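Note sheet for the following structure.
Complex shown without one protein chain; remaining protein chains in place.
As written, the chains take the letters A and B, and residue 1 is the first residue of each chain.
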Amino acid sequence: MTTATGTRTLSLRETGPAERGTRPEEVVIALSPAFGDPFTKTIVDVPHAEVIRQLLAGVEEQGGVARLIKVYRTADLAAIAHFGAKLSGSGIAVGILARGTTVIHQRDLARLSNLELFPQAPLLDAEVFRMIGANAAQYAQSRSPRPVPTRNDQMARPRWQAKAALLHLKEFECIDHARAAVEVEPVITRVD
Amino acid sequence: MTSDVTDLTPADYPLSINRPELLRTPTGKALADITMAAVVSGEVTNEDLRVTPETLVLQGRIAESMGRRQLGENCRRAAEMTAIPDAEVLAMYNALRPNASTAAQMEEIAARLEGTYSATTCAALVREAAQVYAARNLLAEES
Partner (left out) sequence: MTAVEPRPQTSEVRPSKRTEVLENRPVNLDGFVEEWPEKGLVAMESDFDPQPSVRVEDGRIVELDGRTRDRFDFMDTFIADHAIDVDTCEAAMATPSVEIARMLVDPRASRADVVALGRGLTPAKILDVVKLMNVVEIMMGIQKTRSRRTPANQAHSTSAKDNPIQVAADAAEGAVRGFAELETTLGVVRYAPLVAIGLQVGGQVGRGGVLTQCALEEATELDLGMRGITAYAETISIYGTESVFVDGDDTPWSKAFLASAYASRGIKMRFTSGTGSEVQMGNAEGRSMLYLEIRCILMAKGAGVQGLQNGSISCIGVPGAVPGGIRAVAAENLVASWMDLECASGNDQSFSHSAMRRTSRLLPQMLPGTDFVCSGYSAVPNKDNMFAGSNLDTEDYDDWNTIQRDMQVDGGLRHVREDVILQVRNKAARALQAVFAELDLPAITDEEVEAATYADSSDDYPDRDVLADLEGARSVMERGVTGLDLVKALERSGFGDVAENYLQVLRQRVSGDLLQTAAIFTGDFVPLAAINDANDYAGPGTGYRLTGERWEQLKKLRHVTSAENPEEEVV
């Protein structure tokens, strides 16, 4: 488990409609419909607060800036990330599902393509999320970072495949076709 | 694509052992002509190692004699396809994917199958697909 001492909770404060950014070095972090609310942690119980904290820290340590948006009209990771990339001033976005599956995307790529994909959510911990943030910031600055080392675990299927399917179905239930994407500000509260 | 062998039964299978006299390579060689010596001398080429439309029809008949109607139909479509170059077979397959072709493009493929390759069964399959795709909104948008 990766939970540090003390728990942090995340709330997402809506600040307005998601719009196209102008800062040439920004990274958009695009969240799926169930991220943060109603779900609060990934498939392996990494708190969403921790995911956001690490992603932001990763971006920041590379001298980048990040902006968060929440998407409601699709729960398809590629679509969420590609939508975020199109709004990003740099054209770079990190897309993330509530269960933790993550991708780094770029505006000019085909939707089903990507810069880096992390399909095995159960293997993503705080350290990996930090590296993902750092790499996204470097892509946004037109640098070529070494890809985050991929992990593999052939026993992930028996342990997590069905739970992943269940979480996927729940995320689908949170899709709201009538609701446009919004910009959000993360409020992370530490509960000791 | 006709054959004078109309009475094939399960007992004829495998053709390579029980009815080798019925089999020819696309260049007209017998199965027994495919020897290592012929390969080494260059008499047998890759072109010889393909199935002919006639043989596919025979295998289709055997399948049907076992009650496997659809496998027989597949062999008949395959017999028609032997004439189509590899790249074009793949291009046609790609054109049959969802939202890949307009109604007109599907009809073009069907007409080409029928006209250029006498592939009437394959053409019928493509026309049937075009109808279903139209009903299910799986045709490419006309530009």
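Points worth noting:
Heads up, the rule we're going with is that a residue touches a chain if its C-beta (ideal position, glycine included) is under 8 Å from a C-beta of that chain, and two chains touch if they have at least 3 such contacts.
For clarity, every value in this text was computed on a predicted model and none was experimentally measured.
The missing chain, though absent from the view, touches A, B when the full complex is examined. Although one chain is not displayed, chain B still touches it through residues 10, 13-17, 20, 23-25, 31, 34, 36, 39-40, 44-46, 48-52, 55-56, 58-59, 62-63, 66-75, 77-82, 84, 86, 89-90, 92-93, 96-99, 122, 125-126, 128-129, 132-133, 136, 138. Touching the omitted chain from chain A are residues 1-2, 44-45, 75, 122-123, 125, 151-166, 168-169, 172.
Note that in this section only the chains that are shown with their structure count from here on.
The distance from the centre of chain A to the centre of chain B, each centre being the mean of the chain's C-alpha atoms, comes to 48 Å.
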